[in-house]
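The structure under discussion is supplied below as structure tokens; questions concerning it will follow.
All protein chains but one are shown at their positions in the complex.
Labels run A, B and C following the written order; every chain starts at residue 1.
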Amino acid sequence: MPVSRRQVLAGSAVSAAALASGFPAPAIAQNEPIKIGYLPALTGPSSSTGVGINRGTQLAVELVNKEGGIKGRKIELISRDTQSDPTKAVNAVAELTQRAKASMIWGPLNSGEALAATPLIARDKVPMLHPCWVDSLIDVKKYPMSFRIAPTNTQVGKGANHYVVNVLKLKKVAVISDTTGYGTDSVNTYVPMLKAMGAEVVYTNHIDAANPDLKPELLRMQSAGAQAIMPWSVNAGFLSRICNTRGAMNWDVPIVGQTTLGSGQTKALLEKPEYWNKVYSNNFRNCCYIGGKLPPRAAEFVERLKKDKVEFGDTLLWWVALGWDGAMMMAETFKNAGTKNDDIVAYMNKVKGWPGIYGTVTWTPEQHNGFPDQEVVMCEVNSLKDGAFNIAPGYSS
Amino acid sequence: MPTSAPRSRTREPLLEVSGLSAGYGKIGVLNGIDFTVGAGEVVALLGPNGAGKSTLLKAISGLLPRTGRITFAGQDMSKADPGDTVRAGLVHVVEGHRVFTQLSVIDNVMLAGYGLPRDRRTTQVEEALAFFPDIAAKRHDRAVTLSGGQQQMLAVAQGLVRRPRLLMLDEPSAGLSPVLVDRVLAAVARLRAGGTAVLLVEQLIEKALAASDRVYALARGSIVLEASTDEEDLPNRLERAYFGQDAHAPLAS
Amino acid sequence: MLQSIVSYGLAVGAVYALIGITYNVMFSASRVFSFTAGMLGMLGGVLGALFINKLGMNAVLAFLLVLAAGAVLGVITEILTVRPVLKSIEQHLYVLSTLAFALMIQQVVAIYWGTEAQPFPVLVPIDPNSALSIIDQKIWLPVLACIVTIVGLELLYRRTLIGRAFLAIAEDSYAARALGLPETQLRIASYAIAGMIGVLAGFTGAQMLLAYFGNQAILNFYGFVPVALGGMGSNRGAVVGGLALGLFQQAANFLVGGIFASVAVFAVFIVVLLLRPEGLAGAAAARRV
Partner (left out) sequence: MTDATSPISTAKAPAGWLGRLEGSWSWIALGLVGLLLPLLDDSYFGVIAQRAYIYWILSAGLNLVVGYAGQIAIGWVAMLTLGAYTTAALAAGRVGGVEWHPYLALIAGGAMGAVFGVIVGLPALRLRTFYFAMTTLGFATIVTQVALAWKDVTGGGVGTPGPVFLWPFEPGWGFYYFCFLLAALATWITANIGSSRYGRALVAIRDAEVAAEASGIAKPKLLILVFLLAGGLGGIAGGLFSSLQSYITPDAFTFEMSVLFFIGILIGGRGSILGPALGTIILTVLPEFAAPLVQWSTFLYAALLLVIVLVIPGGIADLLDYKNRRPLEQHREIVPRPELLSRVLGAKGEPSAIRLANIALHFGGVRAIDGLDLEIRSGEVHGLIGPNGSGKTTTLNVISGYYRPKTGSLKLDGADLPFDKPHARAGYRIARTFQTPRLVGAASVLANVMIGGTVRGDGTFVESMLSLPRHHNDEKQLKVAALKALATVGLESLADVRADRLQHSELRFMEIARALMLRPAFMLLDEPAAGLSAEEIRRLGALIKAISREGTGVLLVEHHADLIFDICDRVTVLNLGKTLAAGTPAEIRSHREVVSAYLGA
């Protein structure tokens, strides 16, 4: 079999690289898949977000591979279900970074697991991209290879606070949460922010989410003179009970808070549909109907989803979009920077205004939080259509 | 002491037990018991404490697992559970007047007729209570309010509801005053008169013998004596049976 | 506010009391405390929501099916986890076997039903303007279920022969067996009844507690507190204890709020157990030697 000069050259280049790295790599190395270690929580408590994100991620990887992969190399998503359990995440990190030699880690998708996984991934020097909101997960000194493709909790709270104080112009606010980490931390962070904006926080509490009767809580808020309730929780049962109790009390006060307020779970638990009126949850400008229409990128994405017959009516557009964005961001990074960790970080440090469907991402060497403040908005929760919501009243379009 | 030769019996055997062994877990108590009770016969089962008398009754009624052969009224009862034996008319009144103290007297007796058709149950319950006017008068009181003797009568009344063909009474006199003992044993006599066979385990030997036709003595898990109650020299033979074959001294002066 | 404490306290308390009765009915028949009590409560909600919301049955049919399922689970509990260990010398094996069975069922629910709380339908269609709707049905349903259960059990125990047979076995199973009572069948029947009471608690309480797999652990613990308070085997004690617990919990929720309510309940539980292990109304321990 005749061998062309070009093939010989290519082959020798590979062996040189292999020698340099001290590893006798087989000649087919260039066709080996690029491995992404993927840490979704697909089962266990708080897995519905993971299921939504997973759909977008799987779709994007499929598409990239169908179109020929990255320079001929397929992307292989090595998925380890963390089951919403941090110990599973720690084991999985060791497996993905050391064993599978993943080029990048996507996830964990839940903060609880991300808190445990991030220092370990950083120790193993593997670049990491995740969508968790906990602020402390991004720290360019401690975790120089870790990037966030979503807003921080501070940004999320800032968005809600901004809406209450500056858009609705309400000054007396009740801030409550459930007893989970997310909830307690949110309250403790947002209350000072509200005060700094000139609002008066008339009531705060951490409430056991299993408590069947929230009327005492709401009565206390009412008597404290609250003009808006800001509940921070990812527990649909808890949030729906707040809406139900407010409705039963005939208390006409807006509820402004976290995205779960607008979830189908919360809706299903409402006693009356109208109890969802005047409830505003966090959302993201790029995935909201503004004047009845989605922004162009999201509209195009929805068309694609419909064409590919991807179900998303039972989940949320922004979850699927986020999953898609994460995978696409990594694909683009591999395309431009290859799979060496330093190259990847160097490339990502310079991403500027990357037009994701979910958000417009910008990173710098000093700032690995990539989501812009102004894209965190509030939406009307009772306006859900095709997985997306109307932007809340009062925003300028 | 060898048991006396089997006597010719005038009555057909109602209960026949052969090679019966039983115990509690590892503790073997009975080793190969053979004996019979004839229809309408009152048989006393005597023996020192720990000889296995209660164990024998439990093994017959199915309260304890056992090996060996038990035939009752022609039916094989070797594998029967207490429900089976009770339905066949072989009823065991356990020791210690264990009635249900939280239930009324009438409910206690009714329970003994569990599974009988309602009208039969009512009739037979009244029959049984008729044996003991004392407790029939207290039929709506809770059993906890009864005295020990009354509780024992209630337990016997429970045993009568099924119109048993053989009633096994385990120490009906235990803890009772002499007057009450006589009342209970009088019931045995009435049963005999009515044709019901009784297997009577008793500590009060004299009274037991007076009430019985025949006697078996049990020691260390074996039958050591069988005799008719009208035999002479019975006390001495019993004593030797109780204290082993090589009794040291004459018992009574 | 007081009205809120009382109404929700009674409603939650009724659910706890029913779970306590579930423990007791199984205990009376077998001297076994079964971890399946909370599981039954959880399944009452989950199965109800499954039948009505997912399979579109009407509420009455769904209710009957849930009761049947409870009875079947009770029977399975008896056959699979209780009977094999009853005769064992090792007294505590039932703790493990019932725990294992309850965990297995819970995990099946977690996988097929999901780990999120799901809504439970409104059961009784009531015109919101009618007098009946003054009190929410999620309040009065469990209370009604508790009343029906306690009255039903009382009638069963006091008016029927089979009920007296249950009492007899609870008091002295040996004597009951000697009388020829079918102990095994009666025990199975007790477990079936306990199964129905357990799912009844879950079914009627689910508009409040939702169809949620995590209710198992909550009901296991909070349903056992009334048993510890009221004395084991005592249904009246369980009702009093359950209602007291519900009211205490709601009052604590209201007055101190947050997690301290559950810490307080736990503290009371421990203190009562240490000071009066036989329950506030129970009898002293039996002879040991």
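Throughout what follows, a residue touches a chain if its C-beta (ideal position, glycine included) is under 8 Å from a C-beta of that chain, and two chains touch if they have at least 3 such contacts.
Note that the coordinates shown come from a computational prediction; the quantities given were computed from them, not determined experimentally.
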Counting contacts across the entire complex, name the shown chains the missing chain touches. A, B, C
Quick one: which of A:Leu63, A:Leu120 or A:Val167 touches the chain that's been left out? A:Leu120
Going by the contact rule already stated, which one of C:Ala68, C:Leu99 or C:Val122 would touch the omitted chain in the full complex? C:Leu99
Sites on chain B contacted by the missing partner chain, in the whole complex: 23-29, 48-51, 95, 171, 174-175, 203-209, 220, 235, 238-239, 242-244, 247-249, 251-253
Chain A positions in touch with the non-displayed chain are 43-44, 80-81, 83-88, 90-91, 93-95, 97-99, 112, 115-116, 118-120, 123-124, 134, 136, 179-185, 188, 206
Residues on chain C facing the left-out chain by the touch rule are 33, 80-81, 84-85, 88-93, 95-97, 99-101, 103-104, 106-108, 110-111, 217, 220-221, 224, 228, 258-260, 262-263, 266, 269-270, 273-274, 277, 287-289
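Everything below uses one rule, namely that only the chains that are shown with their structure count from here on.
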Viewed as a graph of touching chains, is the assembly arranged as a line, ring, star, complete set, or other? line
Furthest chain, CA centroid comparison against chain A: B
Whose Cα centre is nearest the centre of all Cα atoms in view? C
Report, in whole Å, the distance between the mean C-alpha point of chain B and the mean C-alpha point of chain C. 43
Give, as an integer number of Å, the spacing between the C-alpha centres of chain B and chain A. 81
Centre-to-centre distance between chain C and chain A (centres being mean Cα positions), rounded to whole Å: 41
Among all residues of chain C, those touching at least two other chains are none
Residues of chain B defined as touching chain C within the complex: 61, 63, 82-83, 85-87, 91-94, 98-103, 107, 110-112, 114-115, 158, 162
With touch defined as at the start, can you tell me which chain C residues reach chain B in the complex? 161, 164-165, 167-168, 171-172, 174-182
How about chain A: which of its residues touch chain C in the complex? 43-45, 47-48, 179, 205-208, 210-213, 215-217, 219, 235-237, 240, 265, 268-269, 271
